[in-house]
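Notes for the one structure printed next.
Here the complex is missing one protein chain, while the rest keep their positions.
Think of it as A, B and C in the order they're written, each chain with its own count starting at 1.
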Amino acid sequence: MTQTVSAPALEMRGITKRYPGVVANDGIDLEIRPGEIHALLGENGAGKSTLMNILYGLATPDAGEILLDDTAVTIAGPADAIARGISMVHQHFMLVPVLSVADNILLGEETMANPIFLDRREAHRRIVDLGKRFGFDIDPEMKVESLSVGWQQRVEILKALYRDARILVLDEPTAVLTPQETKDIFLVLQRLADEGHSIIFISHKLFEVLEIADRITVIRRGQVVGTRIPSETNEDDLAELMVGRNVQLVVDRGESHPAEPALTVNDLRVTDDRGQESVKGVSFEVRAGEIFGIAGVAGNGQEELVEALTGLRSPTAGQVSVAGKDVTRHGPRALQQAGMSFVPGDRHRFGLVLSFPLEDNLILTQYDEAPYSRGMVRNDAAIRAWAKQAIAEYDIRTPSATVTAGTLSGGNQQKAVVAREFSRKLTTLILDQPTRGLDVGSIEFIHRQVVAKRDAGAAILLVSAELDEVLELSDRVAVMYRGEIVAVVDGPTAEREDIGLLMATGRRGAAAEAALVAATHVTGPGVEA
Amino acid sequence: MTALRRLWALAVIPIISIVLALLLGSLLIIASSLAIGESLNLLLPLIAYESLLEGATGLSLLDVNAAGVPSLAFSIDPDRAARALTSTVAAAAPLVLTGLAVGVGFKAGLFNIGGTGQVLVGAFVAAIVGAAVADQPVPIAVTVALAAGALGGAFYGFIPGALKAFTGAHEVVSTIMLNSLAFFIIVGLVNDIFKIVGPSFARTADVGNAALPVLFGRNGTVGVLIALAAVPITWFLIYRTTLGFEIRTVGANPSAARYAGMSPRRLIILTMSLCGLFAGLAGSIEILTLGYYPAVFGTGIGFAGITVALLGRAHPVGILLAALLLGGMRAGAPSMQITANIPIEIIDVIQGLILLFLAAEVVIRRTFRIRAERVTPGELGTVAKTYGEGTV
Amino acid sequence: MEVLFDIPILGFVLQFIAYLIEAVTTTNLAPQTLQLATPIALGALCGIMNERSGIVNIGIEGMMLTAAFVGFMVAMLVHEAMPQSEPTAIFGFTPALVIGILAAIGAGMLVSALHAWLCVTVRADQIISGTVINIIALGLTGYLNRLIQPTGSAGTLDPFRPPEFLVDLPVVGWIFRMFLAVGPITMSVIVFVIILQILLFRSRWGLRTRAVGEHPRAADTVGIDVLKLRYRNVILGGIFAGLAGAWLTLEFNQSFQNGMTANRGFIALAAVIFGRWTPIGAFGGALLFMFSEALGIAIRSNPPEGDLGVFLSGIQAAYPSLYNNAFGAMPYLLTLIVLAGVVGRSVAPAAVGRPYVKEGAS
Partner (left out) sequence: GPGAASTAPSAPASVAPPSEAASEAPSTEPSAALTPIKVGVVTDVGQLEDKSFNQSSNEGALAAAEATGGTHDVIVTQAIGDYAANIQTFIDADFDVIVTVGFLIGTDTAIAAKANPDIKFVGVDQGVCVDAEGVPDPTFACAGDAATLIPNYQGIVFAEAQPGYLAGIVAASLSKTGTIGAVGGTNVPAVVNYWRGYENGAKSVNADIEVLYQETDPNPSVGFNDQAKGRAIAGQFIGQDADVLFQIAGLTGVGVLEAACDANLVGIGVDVDQAVSLPNLAKCIVTSAEKKLKDTVQAVVTSVASDTFQAGTVVYDAASTPPAIGLSDYHDNAALITPEIQALLDTALDGLKAGTLDPCSPTKCTVSGT
């Protein structure tokens, strides 16, 4: 992977972008050579996406300039960027689910039979050829919504290739992929680079970056803090660059003292929105005073499992009981009364009403209980008193209890949800991605609260796509793969690699390695399990 | 001070919208009078609006001489003012209720365009039940008839609520269909079943003692009290009770409501029924004032409720004020017609323009460089988002 | 066949079917259905243009009404200016009518432009925008109509008179009558429906429109100007609302009355949903709704014979008004049933009703 040094294909100089309250990019310099895979590394919120949005014309920089082949250019918008040979695979897929693969690829760059009508036949031919060139067979007629995320990722890449991109930006393309799918994508990227394309690869997974990149640029708080070559660096070095200090962010979780089972799940089956069974007979129990973590690549049924456990989705079969009481198919209300608390993964969708005052959000799940209501009437004094207490206790940074929740920062919003859910009388606590998108300080705070709750005797179910979080907190870890729990291991002694393999293949050891090899040869879009 | 400033922040955009609508309305009056070949009379709108005000409040600001030239002359005749104000509140009373019928729906993220049908059904039921209890003592007769009308309206609000909750049929379209259906059904019932012998046209029997007692002036009936009472009751319900909290939550974020253990289905049905109840009450007041239900009964109060609710930013107090404004326009319109000879439809145009400026509030805010609160109820976003969606 | 008519219930159904066949093939029920469906279908095309690109339009009624008014007034004025001009042999086009139609289309586009501005630029609530358009259209046309008090008229477009031998053909003659013995705007509907259906699913414009209605951000990131496309589609959709208005005052009738759209814009909206946002489907919905209306008119004036007729006239004798109104209510009832999902759930374009904010803009 050595690279002859040549003139840069792209240069970004002194890029600065301010958003209200943050300097997302602060004088960033970046240089990309032809045929290079260049990784951008940085924590959440470091400014990676912002920089790429500027390159792609989605945001205008406050200062700085962009040079393509040594010529300064102004990129007015995505159309302009595409015309200049820049394509981008966004952090969140930019695919239209109800359209076919071909239509998604064509969109904006249509192959025309005449000035009005599309030439779908020609387009199909080109798409199939292109796919073959990079090692995959794809049916252009399939609806994107029926594809697995891995295949959607490939469609995104095809979209870029179809536009003859010279510079391809991939913003966290591997976040939702299994290690196997990641490998496949890496093969494609490598082949692209070999053909002379420049690739900007964004990630905060260190080992991936070390595997694929020719050069690595690390961004911290909007500034470039260093550029490295993989052969001259290692994970520790990169981590320190990224975070700015020698990090070993592990909470001292102490000993757990599990007691009797508080949450029992028996052969639970759940169907997703598309009518497919995505939880296929899951059984486990969580005991009072322990943290039971569920690891798994996103999309393996965890979401449906959590929804079924919290009453947001009705399971098709199986039983759930809380503290010995059967609560199968009980709604959220009944579950709360049975002693369950739930921190939802999507706080904007479920956890908060952004247009309501903070104080109302702090009683969102207790509004009809004493002392917050007397009969049918709200008790505003009690609500306000509790809000004051919660703000102090949970360190929620807010001007007052009456500002709307939408004006709080993400971390403080999450603290409000945690304050509300942790403060009620509970026996069982379900945490879905409790620290997603939060800064380090908030994560630490919430982790400490979780451990405290466990020590107070709560049964805690922790679901997270962040394997590190699961390993850090859990007393026992279950791995979910294609709707099933494929293994339950002891938390403190669990091996990261072992769990990673389980997540990727559902198998362990040699069997898993064999599965990985077999999977490499699978072609054709796999419909999501 | 801060309370005043807050009030100003709430009211400034509606006020600017009203002023702009009146200005644009006056341009229309002048332009159209020119278009039909009258001589240029820049004072025509002034005369028109002044007579509108006089008809609504009894307050006279201008004196128009024989040549049609106005001069400033402030006068107030107490008798006239009392009558005018009574008419204004009497006209406002049903509008308050139909305004609530739309506004409470907004709170739950529902757009109730079915006011018209709910008013008709409420009126019809009130007339039938009123006639049945016509010989009971007045308090009983009135209470029973009003309650029946309210329930009738509630039932007619329940239907689109249930349709939305269980089949996902969006209330914007289903209520429009139900409005037309109400006409067909009720006219049929009056003609075939409830028609009385004697009068030359199809109508139901007289409501007798169920007729709303007049409390003050010529037409200040009990209906005015009911409407006035509905405002604080609704306010209390929406902002002080747990049910109100549920309604507002489901309107602001249906998913969060589900997560919090509320049942959006139940709330949608309940809220639509509540909306229907208000509209039914409005219809009952109209019909128990008239004394019977004529087969051809028709009224615009259901539709006017939309304007009232939007203008009053879906807040009970705002709705009261908006209803008084529209009621005043309705009460003052006759005097405007005989003074200025302007087609009465100008009132509709002005009301439409007010809504237009409210809808474009962002533009107003920018143009006048003011800081003010959002006028359009945020829950309306939920209305648009759920449009054409499946079940909740 | 006749024998079967005696079977309880099934006999009624068969008699009804026989009546339908009879009515469709021997009376002018078919052309009438197409005519009545014209403003509904055109309104629905306007709705599809809007909603496929992510804009809810409940202001179709107001757009139609405005167009009907403007088209009529302009045609009348032109007609007064040049009363002598000879109508064309086919369809009876006169300069007044042509200019009137263009004016109606212009009015439809203008009101649509207001809707687009409110929804796209101002990012006002789309449902309020539609409501405002309906209210203002009703008030303003009523105001001006009363002020102007039009007495004249530019006449109407004529229906085409298909050759007799076609119409007289056995069995299929009614099809020719349905599609050919109608005026130019009615006839054009079929063409528009087919063209729009093809364009929506086969052309670049259609692909982009559907993408913008489903996932505007995705379209934005491949360089499609979402706001511009929405503007263009909403304004072009106004053409159809304009034609629907022109149909009301220049083709089917020749005068303007306040509120003469009589809920047709709203039924059009239901047709959009019924047709699952496809032109052909919406056209089918319009035909279905209006067939029920035309059939209601037909049954009342020419009731079926046999048991069914006896049954119906029994009801009519007992409850004449309810009987009557049951037929009048049919399109509304049908719409409601359809909405309630008897024909299956219909899902709107995902982004409909949500204003689009470009990334990085605040």
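Rule of thumb we're sticking to: a contact is a pair of C-beta atoms (placed from the backbone, for glycine too) under 8 Å apart; a residue touches a chain by one contact, two chains touch by 3 or more.
Fair warning: this is a prediction, and the values are worked out from it, not measured in the lab.
Partner chains of the missing chain, restricted to those shown and counted over the full complex, are B, C.
Considering the whole complex, the residue from C:F69, C:F176, C:W205 or C:F252 that touches the absent chain is C:F252. Touching the missing chain, out of C:T94, C:T131 or C:T156, is residue C:T156. Of the candidate positions B:N112, B:S255, B:S273 or B:T289, contact with the hidden chain is made by B:T289.
Residues touching the missing chain, restricted to subunit B, are 55, 80, 83, 87, 90-91, 94, 180, 183-184, 187-188, 191-192, 195-202, 205-206, 208, 218-219, 286, 289-292, 294-301, 330-331, 333-335, 337-338, 341, 343-344, 347 (touch as defined at the top).
What subunit C contributes to its contact with the hidden chain is residues 27-29, 32, 35-36, 39, 142, 145-146, 149, 151-153, 155-156, 158-159, 248, 252-255, 257-260, 262-263, 293-294, 297-298, 300-302, 320-321, 324-325, 328.
Here, only the chains that are shown with their structure count from here on.
Shared interface positions of subunit A, defined as residues touching 2 or more other chains, are absent. Residue positions of subunit C with contacts to 2 or more other chains are absent.
Across the complex, subunit C meets subunit B through its residues 51, 56, 58, 118, 122-129, 131-132, 135-136, 138-140, 142-144, 146-148, 258, 263, 266, 269-270, 273, 318-326, 328-329, 332-333, 335-336, 339-341, 345-349, 352-354. Against subunit C, in their complex, subunit A makes its touches with residues 20, 53, 56, 58-60, 77-83, 88, 90, 93-99, 103-104, 106-110, 112, 116-118, 159. By the touch criterion stated above, subunit C contacts subunit A in their complex at residues 199, 202-205, 207-208, 210-211, 214-215, 217-225, 350, 358-360, 362.
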